[in-house]
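All protein chains but one are shown in place.
Going by the order they are written in, the chains are A and B; count residues from 1 in each one.
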Amino acid sequence: MTSKSLIPNGPRPRRVITGRNIMLYGTLILVCLYYVLPLYVMVVTSLKGMPEIRMGNIFSPPVEVTFEPWVKAWSTACTGLNCDGLSRGFWNSIQILLPSVAVSIIVASVSGYFLANWKFRGAEVFFTILIFGAFIPYQVMIYPIVILLREAGLMGKLSGLVVVHTIFGMPILTLLFRNYFTSVPEELFKAARVDGAGFWGIYFRIMLPMSLPIFVVAMILQITGIWNDFLFGVIFTKPDIYPMTVQLNNIVNSVQGVKEYNVNMAATLLTGLVPLTIYFISGKLFVRGIASGAVKG
Amino acid sequence: MTKFTAIPATVAMCIASTAYAADLEVTHWWTSGGEAAAVAEFANAFNATGHNWVDGAIAGSGGTARPIIVSRIIGGDPMHATQLNHGRQAEELIEAGLMLDLTDIAEAQGWKDIVNPPGLLESCTQDGKIYCVPVNIHSWQWIWLSNEAYKKAGVDVPSNWDEFVAAAPALQEKDILPLVVGQQGWQTNGAFGVIQVAVGGADLWSEININKSVEAAAGPEMAKVFAAADTARQMSANSNVSDWNLATAKVINGEAGGQIMGDWAQGEFAVAGKIAGEDYTCLPGLGVNEVISTGGDAFYFPKVDDPEITAAQKELASIMISKEAQVAFNLKKGSLPVRGDIDLSAANACMQKGLEILAAGGVLPSGDQVLSSDTTGQIEDLFVEFWSDLSMTPEDAQARYADIIASAD
Partner (left out) sequence: MPRSKRPSGLLRNLNAKIAAIPMILIASVIFVGCTVWTVVHSFTKSRLLPKMDFVGLDQYERLWSTRRWLISIENLAIYGLCMLVLSLVIGFVLAALLDQKIRFENTFRSIILFPFALSFVVTGLVWQWILNPDFGIQFIVRNLGWESFTFDPLFNPEIVIFGVLIAGVWQGSGLIMVLMLAGLRGIDGEIWKASRIDGIPKWKTYLYVVIPMMRPVFITALVLIASGIVKVYDLIVAQTKGGPGIASEVPAKYVMDAMFSKQNLGQGFAASTMMLVSVLIILIPYAYLEFGGRRRDK
């Protein structure tokens, strides 16, 4: 990738301090306040002790900073009999996350690719059904899917869970990829065909490298969705591979007893760290597509 | 929260590798501190027999845990034991032949003679066979009063509902909310149920909820109940809380006069270091009709093919109802035991009151036991609306209530 490809799109700014820049950064910073305020409340709360939280002001910084809630959320909070906090399900979550994200993105991107570039007659019908599927509340489909998986012998297995995540990721992801691939200049596709590249050749050599931003979006969607999934994780697996969100749910969602808000906040922030890290790292992939350069060259 | 479970669990793991040990996966939604400590009593007792309790805790009953439990059972790969409210919720699973029949051990151990009140075991019985183990009794029929709030207002702590209503203006003058009600369906419905028993009497309650009498539901006695509920909702206007424990906190802090809530509220008072009789007062049945409604929890055992597991399931069932486990469990849980033949002298003043009423036979079934979840849900929807929308008249509400009872099953 050339350095040119790292330059964001859009018109170039002229100088550093201009009225335009002040407007631009001013707006962005204001907007960020809206997004950061709740985060601030969460962080501050997670660093307070319970007596301080009961006293009231949710916006005030902690008088006495304590990391106890974080330690507790990670390693000692009890869910039922197991008092080892979120750490218990962390590796299970990773084990679920990796294959589910990989399989769902591969399947959906290939489907999107063939819908954009190789479709046969009638393919749109299936595609429309798929979009329709995006609107079905997934809880409605639990029982029939349970029955299907039971018949397929995948109930209670990790592979069954991967299948379920792939199914539910399918509508939006396929749409995402199809619509993105449609906007890739047709000349590229034709040129590759002339050069004798086949279905997979074009996919790997042209579509994949040109679509990094959309792959990032797909990853963001899937990683967040699957990492935060709780319902499928519990229904389709067993306690020894329960994801971390089961612990999270148990910590924040206890129906009786005292709510430990500080531990709840710490647990949520801890759980959110993994997707957040990936958002940040994936930023490097948010490059401008190489479309224009490739067409000219 | 305690860490005491770690060691027994490890020990159990070692024992578990011996010949007859079975791993039983147990699903329940007891995840808060006190609840987890209570359920650990069962687990420890079970692990002590050489088996291994695999804990599958899922917080959040109803909406969260139930689809999971049911899916696992119909998916043919069930957990080995699961908590469910006893009563009518598991009927269909039993009909579908998915649950283990416990009749043989129940008869061998004479559950019929030891479970008190007997209604609890009846809720576990279908077609003459027993399918679940009741483990505790939670009663809704309480109001919790803040002594501090009444002191501030300069009036005596009420000893019944009428005094409570009469004292309300004095509280309001001091900016204290007379009655706090969390604005959620189950809480408003629960509060209404308690008012119904207190104002209308247990007979009226049974007539409507058990016999599904529409005349009673639409009748003049019920109109009085709705009038009382109307008073209650006006006393509780501006509650601005939704979670029940936050509502309880207002009573604890003296910001509210009282809360109509089940006996689990006691746990909150205990955690806050309040003492029954000194800091707070509890009135069963609003001080009018002293009864205990026998809601509670029960464990069901889904059927599996493995005879060793089945044997272990039955073993767990008998442990849960054993004297030792009942005492240990219920003291931690703050609920009443399901056997009449054990000594609970360690219980606090309010629990003792409950035990006395229980011993005197002042029991009512809980709504769960007599109404289907569907009907309960419709009633909850009605009351959450009634409570928050002061423009809905008691007469309208009563008419809608009668409609629901008419179609109830």
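Rule of thumb we're sticking to: a residue touches a chain if its C-beta (ideal position, glycine included) is under 8 Å from a C-beta of that chain, and two chains touch if they have at least 3 such contacts.
Keep in mind that this is a model prediction, so the values were computed, not measured.
The missing chain, though absent from the view, touches A, B when the full complex is examined. Touch with the chain that is not drawn comes from one residue among A:Cys78, A:Met155 or A:Ile172, which is A:Ile172.
Annotation: of A:Ile22, A:Leu98 or A:Ile131, A:Ile131 touches the absent chain (contact as defined above).
Contact residues of chain B toward the unshown chain are 62-63, 66-67, 70, 74, 89, 91-93, 96, 183-185, 240, 242, 372-374, 376-378, 381, 384-385, 387-389. Although one chain is not shown, part of chain A still touches it, namely residues 7-13, 24-25, 27-28, 31-32, 34-39, 41-42, 56-59, 107, 110-111, 113-120, 123-124, 126-141, 143-145, 148, 166-167, 170-172, 174-176, 178-180, 182-184, 186, 189-190, 198-200, 213-214, 216-217, 220-221, 224, 227-228, 245, 248-249, 252-253, 261, 264-265, 267-269, 271-272, 275-276, 279-280, 283-284, 286-289, 291-292.
Following the convention adopted for this analysis, only the chains that are shown with their structure count from here on.
If you average the Cα atoms of chain A and of chain B, the two centres end up 39 Å apart. Within the complex formed with chain B, the chain A residues making contact are 54, 76-83, 139, 142-143, 146-147, 149-150, 155-156, 231, 234-235, 238-240, 242, 246, 249-259. Residue ranges on chain B touching chain A, taken from their complex, read 1-3, 5-6, 9, 25, 28-36, 39-40, 43, 53-61, 64, 67-68, 71-72, 74-77, 243, 245, 249, 264, 267-268, 271.
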